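Everything below concerns the one structure shown next.
Shown here: the complex without one of its protein chains, the others still in place.
This part shows subunit A:
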Amino acid sequence: MDASTHPARGGWNSLARNYEARIARGHALVGGKVVPADRTTALLEAVIEPGDRICIEGNNQKHADFLARALAEAAPERVHDLHVVQSNIALAPHLDIFESGIARRLDFCYAGPQGLRLAQLVAAGKVEVGAIHTYLELYGRYFTDLTPRVSLIAAEAADRDGNLYTGPNTEDTPAIVEATAFRSGVLIAQVNRIVDKVPRVDVPGDWVNYVVEAPKPHYIEPIFTRDPAAITDIQVLMAMMVIRGIYEKYGVTRLNHGIGFDTAAIELILPTYAEELGLRGKICRYMSVNPCPTLIPAIESGFIDAIHCAGSELGMERYVSERSDVFFIGRDGTMRSNRVYCQLAGHYADLFIGSTLQIDLEGNSSTATHARITGFGGAPNFGSESRGRRHGSPAWLAAGREAHRQGMPRGRKLVVQMVETFKEGLSPTFVERLDAWDLMDTFNMPLPPVMVYGDDLTHIVTEEGIANLLLCDSLAERAQAIRAVAGYTEVGRKRDRQMVEMLRARGAVVYPEDIGVDKRLASRDLLAARSIKDLVRWSDGLYAPPARFRNW
């Protein structure tokens, strides 16, 4: 029997042969690796085949926006019925290709600002959603059943051999490249500039088939910048409770912060409140998080030893480069980020803390709102118990002693939601039934889209106090502990005073005075930086905020 054939499959190397044919068509058109911008759509029509699985790189920050537009201009007679497998749906062309029939099926993680339009296209039958994933799940499926045939990626610079420099926003590129290049897929990169020699090689040139210099630099959005001016006294109070009632109590050193104003408040009172408590060197030493500008004062005060980042943040490039003891920096002097590794590090950290829009009485939380499909991103992986964890650490073991009071001892990851009892417009955060149930019906999902499940959650922090779910022995107790911190919401007003007193005596409900948090100190005066300008001052002028955040 011919070594290259197989009776059932017809061949052992059909993917590779198909790849060769695509490259032959592409080279016939453009002659080499470097593609003139105005030939991009023609190239895509030549190398993409109907029904292909395709990835258009789009991360939290960096987007292959030029290639996305070029694909949207392809002729639907030639390129159609694509199956898009990519993390973010963020730009109009990501959905234009569904409207025109170029693409039909979609597996993704996060939709953000395009969530409303995506929902409309799903309703109109233009988009068949395979599933909504977390980042780790989708990239996991890249290495099982959803490997892209063609990936359109973005980098800062390329040389003529196709070696790519991604700059500080490496983000998802390594995962996409690895899956595509090693399963006979085609890689096309848009770059901001083609140079003789790249500052460092993030992607080796022989994995990359084509590079095109985009007419405009790829789109980057500063989504992790929180202006300290918008942090409220209430958020400072909650941050004080988190520091005393959780970070200090368990001795949390390795953690992941969400990106909202609540966690920014924690970061900004480390150099003041936590410093006065003598907690420097004892808490918050290693973080898995993007280089949020609100971290600058804590870094400068010597709180944080190391930070690994999923991506970068606009304006933070020079600051990060100058702090190579703290950040992961290439030999060229710029940061190297990596979403998959950051997610992995955060999953096995001691603590995740984030915010959400709704929490029910079991502690399930959801950011789903009516009429939108937004997806999950990375929070479910950060915000879940790491059941595969085996190594001990003081925080993990201390939480484990509360979680596993009988039987086999083991550790427990701390998963914390930090929310105010009411959101903007006086809608309650605490509800009997999540909107996620309605969303499931509306969009025919297999399950309600829950961001963090109640059995993964360990603490809820509100302006009223802390519910420690580890110390609740039944669902009834859990519900009362949640009601106890739900303030004047309907849910909170239905609390049972006696149950709450019993839970408080046990430590399952903690009010500020129980942990020595003086509410009178809870004001913006505690913030180490109260404006973007203060952050620039803390950074010694190294942080260069984007124009939209300035007031000078």
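By our rule, contacts are C-beta pairs under 8 Å (C-beta built on N, C-alpha and C of every residue); 3 or more make two chains touch, one makes a residue touch a chain; residues count from 1.
Assume contacts and distances are computed from a predicted model.
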Absent chain [UniProt protein name; select from "Biotin-independent malonate decarboxylase subunit beta", "NAD-dependent formate dehydrogenase iron-sulfur protein", "Nitrous oxide reductase" or "Amino acid ABC transporter permease"]: "Biotin-independent malonate decarboxylase subunit beta"
Which residue of A:Gly11, A:Pro50, A:Gly392 or A:Gly541 touches the chain not shown here: A:Gly541
Per the touch definition above, residue among A:Leu187, A:Ile266 or A:Ala529 touching the missing chain: A:Ala529
Touch with the omitted chain, as defined above, among A:Lys197, A:Lys423 or A:Arg550: A:Arg550
Touch list for subunit A against the chain that is not drawn: 229, 271-272, 297, 300, 524-525, 528-531, 533-534, 536-538, 541, 547-552
